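Excerpt of the complex: some chains, original placement.
Letters A and B mark the chains in the order given here, with residues in each chain numbered from 1 onward.
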Amino acid sequence: MRNIRVLTTNEPWINDRPVEIVERKGTGHPDSLCDGIAERISLDYSHWCQRHTGQILHHNFDKVQLVAGAAHITYGGGTLLQPIRIQIAGRGTATTPSGQPIPLAMIAIGAAKAHLRRTMRHLDPDQHCLIDCFAGQGAAQLVQTVTEVTANDTSYGTAHWPLSRLENSVLEVTRFLNEDLRDQCPIGEDVKVMGARVDGEVTLTCAVPLLASLIRNRAQYEEHRLAIQQAIQAHAAALLTRPVHVFVNMADDENQDSPDSVYLTLTGTSGECGDDGAVGRGNRVSGLITPFRPVSLEAAAGKNPVSHVGKLYNVLALQAAKAIVEALPRVRQAQVTLLSQIGRPLDQPQVALAVLHPIGATLATADSSAAAAILNDWLADPGRVQTLIINQAVTLF
Amino acid sequence: MRNIRVLTTNEPWINDRPVEIVERKGTGHPDSLCDGIAERISLDYSHWCQRHTGQILHHNFDKVQLVAGAAHITYGGGTLLQPIRIQIAGRGTATTPSGQPIPLAMIAIGAAKAHLRRTMRHLDPDQHCLIDCFAGQGAAQLVQTVTEVTANDTSYGTAHWPLSRLENSVLEVTRFLNEDLRDQCPIGEDVKVMGARVDGEVTLTCAVPLLASLIRNRAQYEEHRLAIQQAIQAHAAALLTRPVHVFVNMADDENQDSPDSVYLTLTGTSGECGDDGAVGRGNRVSGLITPFRPVSLEAAAGKNPVSHVGKLYNVLALQAAKAIVEALPRVRQAQVTLLSQIGRPLDQPQVALAVLHPIGATLATADSSAAAAILNDWLADPGRVQTLIINQAVTLF
């Protein structure tokens, strides 16, 4: 009954293509911070609603803007001159069905702080940030839709599986920087890794902020920068089983000694001075930015997990793609795309498309049918994806 | 000398693929308004700098957030209850090299109003909006780079040419709504067109706000909605030379009469009540959102046109793709991708890639060389693209 299409493709396999570009913004990047805050607000708001009303009320908190502060950085320290402003927008229901007021603003501000505390070791939201909530009610026309589990927008989601070798390594190097290396080196969380493969040659260009309070002078900065570069190189080479070129902090000015000429931060993020951020401007639900892959421009973070197709269909597409590849050994890669139409039930997309990459020239009809069945199963139960999101069992950025 | 790669592909031609999805947000969509404001600020700031200092100073105004107002809508009118908040972030140089203060905030606020006045017929920025500028100085490390014409970020741009039939028709139907139909029907500018092609069948799902002040009741609303639907159908069928399914305002509730159950606005944009917006969340430099095409997630709008590769490389890629297709009759389509590395000169990308779709099985070496030469020419003179942007000779969203 559902409009499901399964196709095969013979395009060159991603790892065999001559050029590939993959990027990931780390957890402390201003765009990632906004994504994380937006999603945390949606989660906390959803939990509040479930606890007090037994259901999730309509909301979309997928607009958060981070306005950079100002800082005076020196070797050995520095001073924050202006706080980082976090401007929460979005829509939420302000009153429960029984008429009780919902502390929307307080939930949102609290969620933003919780996310920053969990993510950043040297950024104190109370001390360094000024978090304001401008969120209001949604349009009356859209508020109802959440309960009916119909699509609240004409939108689509798309995802592929598995990741390419370069995709994997960019993801893993970023994780390495955000989780492992920060325990060994004086670095912040606002890292960014840009991977490029031209034929067999892989280049990773990394931005890694050092912590001003722990760096006494330019020489020490260089020492650490070299250590970081070598650590990444070793880590990436092991992942990719081939030589990798690694560049760290290419914007540094080699001819100057001043703290302005290198990448130093007080708090671990460039958001403290000069870099703004916004939701939906960074990583996709795969955790990556992949120009040569079909992607959705919808921000998944912050949207309500019940009816917002821009969120649900992206997650569902990734889950279905994974399920197909795991179930069917002769499918090397699956790309799943789902298109909704506003007002129609969530489990009835306008079209659901799986493009499969067979190992070998063609794919057996049975495999196609199996893929269609898997996709059909996932579509039949949107609540499964909702639960994954609510339980934070999937990444969204 | 430049790292230019020209490849051919034999993937199925876009018009021959079984499924295609294309979307465009109209000029009055909150995301498009933010894009337009961001770019207008960059232009006005650039012109101010040129007039007073002879050069464009460092800036990036690619973060603008629109927080929806609140409105009480009735048939025949309504009341704005809360203004639309426009929160301008971004970075600019606040002082000229000779020490004169630059009225950054005033330029930005003025530019935002100018864009809204030019775009929206029923939205008065002075009356309906509250526009605040939070923009500050950039990080010292990045400020200098603008003058040296080196890449200020590790980023990439990518674009294809020509547009597919569906892409063309989505672009054209949106233009038709924003420019022609609003003179004939009581509609606002916040339109959105989602096009889907499954095999030969094309569906256009359109959101078109009607103006509350000009609609007396539900019957009249339906009358206009039908007229709009028919006008789009006729227009699109002529473009596509095939039957098209057109849906307009699918979120309307057919079982209710209240003004809340249909898509009515006072000002022509859903930003007046319930829909927030942000830069870089909508159309790409092609004017479209195209999930099955390689795209950049960088927002072009608002970035400085001198050194920001996220802006320059996207525009340059589109110009080069157009030039290649126009010059080489045996090239059916060109996809150009450029990858920068922060700190390196703009005209020396890490890699420049043209993927060409030959008419016929293969492409002559001469055509490959010609394509490389065209790409090389465009790269050799980034000033050409800068001038196109400054003169508003290219669209950015």
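Everything below uses one rule, namely that a residue touches a chain if its C-beta (ideal position, glycine included) is under 8 Å from a C-beta of that chain, and two chains touch if they have at least 3 such contacts.
It should be emphasised that the depicted structure is a prediction, and the values quoted were computed from it without experimental measurement.
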Overall copies of the shared sequence [whole complex; 2 in view]: 4
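Operating definition for what follows: only the chains that are shown with their structure count from here on.
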Interchain centroid distance [CA atoms averaged], chain A/chain B, Å: 22
Chain B partner contacts - residues on chain A that touch it in the complex: 3, 5, 7, 9, 11, 18-19, 21, 62-63, 65-68, 70, 82, 85, 87, 89-91, 134-142, 144-145, 152, 154-156, 158, 192, 194, 196, 198, 203, 205, 207, 247, 250-253, 260-263, 270, 273-282, 289, 291-292, 294-297, 299, 337, 339, 341-344, 350-351, 353
